[in-house]
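Missing here is one protein chain; the remaining ones are kept as they sit in the complex.
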Amino acid sequence: MEPLRVAVVGAGYWGPNLIRNFQSCPDTDLRLVCDADRSRAERAVGRYSTVRVTDAFDEVLADGAVEAVAIATPARTHLDLAMACLESGRHVLVEKPLATTVADGRKLIDAAAEHGVALMCDHTYCYTPAVRKIRELTLSGALGDIQYVDSVRINLGLVQRDIDVLWDLAPHDLSILDVILPPGREPLAVAAHGADPIGAGRTCVGYLTLPLRGGAIAHAHVNWLSPTKIRTMIVGGSERTLVWDDLSPTQRISVYDRGVDLREDAVSGDQRHQALVSYRMGDMTAPALGEGEALREVVGEFAAAAREGRRPLTDGHAGLRVLRILEAASESLRLGGATVPLNGWLDGADH
Amino acid sequence: MEPLRVAVVGAGYWGPNLIRNFQSCPDTDLRLVCDADRSRAERAVGRYSTVRVTDAFDEVLADGAVEAVAIATPARTHLDLAMACLESGRHVLVEKPLATTVADGRKLIDAAAEHGVALMCDHTYCYTPAVRKIRELTLSGALGDIQYVDSVRINLGLVQRDIDVLWDLAPHDLSILDVILPPGREPLAVAAHGADPIGAGRTCVGYLTLPLRGGAIAHAHVNWLSPTKIRTMIVGGSERTLVWDDLSPTQRISVYDRGVDLREDAVSGDQRHQALVSYRMGDMTAPALGEGEALREVVGEFAAAAREGRRPLTDGHAGLRVLRILEAASESLRLGGATVPLNGWLDGADH
Amino acid sequence: MEPLRVAVVGAGYWGPNLIRNFQSCPDTDLRLVCDADRSRAERAVGRYSTVRVTDAFDEVLADGAVEAVAIATPARTHLDLAMACLESGRHVLVEKPLATTVADGRKLIDAAAEHGVALMCDHTYCYTPAVRKIRELTLSGALGDIQYVDSVRINLGLVQRDIDVLWDLAPHDLSILDVILPPGREPLAVAAHGADPIGAGRTCVGYLTLPLRGGAIAHAHVNWLSPTKIRTMIVGGSERTLVWDDLSPTQRISVYDRGVDLREDAVSGDQRHQALVSYRMGDMTAPALGEGEALREVVGEFAAAAREGRRPLTDGHAGLRVLRILEAASESLRLGGATVPLNGWLDGADH
Partner (left out) sequence: MEPLRVAVVGAGYWGPNLIRNFQSCPDTDLRLVCDADRSRAERAVGRYSTVRVTDAFDEVLADGAVEAVAIATPARTHLDLAMACLESGRHVLVEKPLATTVADGRKLIDAAAEHGVALMCDHTYCYTPAVRKIRELTLSGALGDIQYVDSVRINLGLVQRDIDVLWDLAPHDLSILDVILPPGREPLAVAAHGADPIGAGRTCVGYLTLPLRGGAIAHAHVNWLSPTKIRTMIVGGSERTLVWDDLSPTQRISVYDRGVDLREDAVSGDQRHQALVSYRMGDMTAPALGEGEALREVVGEFAAAAREGRRPLTDGHAGLRVLRILEAASESLRLGGATVPLNGWLDGADH
């Protein structure tokens, strides 16, 4: 199969990572790097590169050899740039979040469908060995029924100029939830709480609570102000509970065969209650994980989906589901923490 | 000073710890241990003890030598037992929570005032070397303005028969907040979210969000279903941020001289925003902590307050402030997560 | 079975722990506590105890009700005290080390045999859930052939007045090795290196290297000067490798299904060598461990061995094997690190 000929638009924070991975992936051929600041594009490819750079987005569109475009620019520009690419028949990979509104996201999905090209959202974490393993364990039923998911993603982060901490960091948690939650555990609503204790003009410490279908719950803590970096997720199941510590150098995933069991007849009579709750205290297992770079998997999946004419794992709909929660979370913040339902989560267009 | 002559009522889960500490404290003299199950009282004192045991609470009241009573029975019995002791002129130490309602808690406070005796709530954590150090750092201003407090207290806990996880575990977090928050950072309201994914009939996974006066925020995650035990608290300040890991064998408190600063003129013009946020990346310091057992400090404080006729650090009012948040949290849960104001937090009677 | 009637001699550092466990064990009956400093004995039993105390060792010997004696005094007194007890027909539990010389240790073993009583060495670590699990895994062959054992036991320890760090701390490592090494992996020799960089007059930092039968190796690092406390042991096997972190609050034992394999024909030809070394990267498992206090198991084993007329797990011979290595280690230190053979490790008298 011929390598997919790609251009990268945006050479700021994330672009250089895409550039590096498109270069190392045998299934892609990097043709062009575009940034409004040409010197930034030049720095991104380096002094020894044969890759062409430009500061004109039109040049990307005009280059007939370019089959696909990766967009790593600020979110507010996603709609226009991605739309132009899709309408010119290019496959598109967009940085998270897909767009700034659900409505804009839908437009991109529709355009991709109309032009028969792939639209992929770069939910990088979904391609890490850890999330792939978690997904395997939740979808196979190895953890049993999912009871709760608790995610913490905090560190001394760059206070963004145009988005709050929920829009900056929670897309990671939400995109992970999107791929690991089994059918029947979809988010039903969201309540958001936050604070801006430094007077930055936007939420810097945020909490999301998502009631899940079936009585389960998901929660995420995102925070730009923490001097310690923590990235953990606990996925509690009726059979086993998984703890993911993304910063552990040696043991990222731990699966505990430990939990609380309630016997069926336990709820009928209060007297007998205590005796009918039992505790399992079994072993813990840390599965061996691969070491591959997630973004390398992202560009590989993008190339494969484009070549095979199929939807990528994290397609536009996945991006849209994340957007919908972010929008509802912003509304919840405005309403002082009220629980905002996620109507239409499961409507046909999204799945 | 003569040791304070005490009786312990309740020899179940916590009582034996009180018994051990009353015996080792030179300022107390343990006279009597009472439990409705006499054999439990006997086991608590052991086979080699000279301490008297009884299964009759009346015997405690009737023993003229008993000056003070520690009550370690289920919360629903606190009102009656504590009231009887207070009305008979005994100093009283009550397990957390002080009572099951704010109204009952007030009755106990009033009775203690009327009879001129000490009423203390056993907020054990407040007497640990770690919390004492945190309090010293927050009240002295060493951390700067408090911006957020995030607490996690999760493990495979005993699913209680009569209370949910908020009433079981959050009193620890709330009593700690009560002593470490500086004036001007009082909780204004509470929103509670929770789930009962095992069908236990009560919340097993809970989240509390407390907006604090002045734009700060506190949050607590309490959970009976986690196979890993985590007990951490982050206290974010404008000057320094403190991380308390209560389970670390070697480094319980870490103080980071790291953070985000916003210059005064930064909020006026969006253009200049990014440049005006600055990041400090200084050293971290882990202060040396003492090794004393917290409960030993509790019984010492109880004896000292009784002898000196003063209010203990965690008096009935402290217990009442915790109760008020718990009541509001239960109401928030009933209302689906609505934010419930803590009216009267600062009223005269409580401070 | 009637509880074993015991006396404890020595109420200093370790004695109080023995006293507490003899009191809580249903198979023992604590009659008497003896310390040359009577007030220390009194403090050890506490103000509420019915246990008799004395400062006269003769009173222990004279008490016909005392069937067994636990000796927790300085090592230099072990021979005389233990010998007197053994010769009067008492079962004896001795703190580690058994005695100060191999010759003295043999005398105690002979006396116990002659009088038909149990002689046990309090190798407490051997009774922890962790060491019991390690022993189970090494003896069952679950780890495969034992290839190396690396132990680190360092912290800011009390610089002892009469013994160096090897005699103070290494008995722990050596007694653990003694119960976990399978037949065919006995220590053959010892080389000791050390330093006294603070001028304390004795080795404060020490390293022991023990070639084991069959080409394996054991090594221990003991250190009084380290501000961080580390207690880890790695047991490397051909099938699995075990890591024991005794200070981990949550995961003391980790068993890695990971290692290096060499195919049989790999050694014959250099060219093919690299290809014939293979690496397994399997899962890690942390087995659930019990929570019992080790010293409680020690006193239970002592009582059972005495009542059943059998040798305890850590009998006098175990104590002697540890002594022999300590003596050889001291000789190695004197010789500047020379490797000193452990002749007679396997002679009939010791096994």
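Residue numbering begins at 1 within each chain, and the chains themselves are lettered A, B and C in the order written.
In this section, a contact is a pair of C-beta atoms (placed from the backbone, for glycine too) under 8 Å apart; a residue touches a chain by one contact, two chains touch by 3 or more.
Not measured: the values here are computed from a predicted model.
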Task: Candidate in contact with the missing chain, chosen from C:S24, C:S88, C:T101 or C:S226 - done: C:S226
Open item on the list: With the missing chain put back, one of C:A62, C:A142 or C:A338 would touch it. Which one?
Closed with: C:A338
Open item on the list: If the hidden chain were put back, which residues of subunit C would touch it?
Closed with: 145, 147-148, 150, 152, 154, 156, 159, 161, 191, 193-201, 204-205, 207, 209, 211, 214-217, 219, 221, 223-228, 234, 236, 238, 241, 243, 254, 256, 258-262, 266-267, 270, 273-274, 277, 279, 281, 284, 336-339
Open item on the list: Counting contacts across the full complex, list the positions on subunit B that touch the omitted chain.
Closed with: 251, 254, 258, 281-288
TODO: Could you list which residues of subunit A touch the chain missing from the display?
DONE: 23-24, 30, 45-51, 228-229, 247-250
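Everything that follows uses one rule, which is that only the chains that are shown with their structure count from here on.
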- [ ] Mind checking the centre-to-centre distance between subunit A and subunit C? Centres are C-alpha means, answer in whole Å.
- [x] 52
Open item on the list: Two or more other chains touching the same residue: where does that happen in subunit B?
Closed with: 228
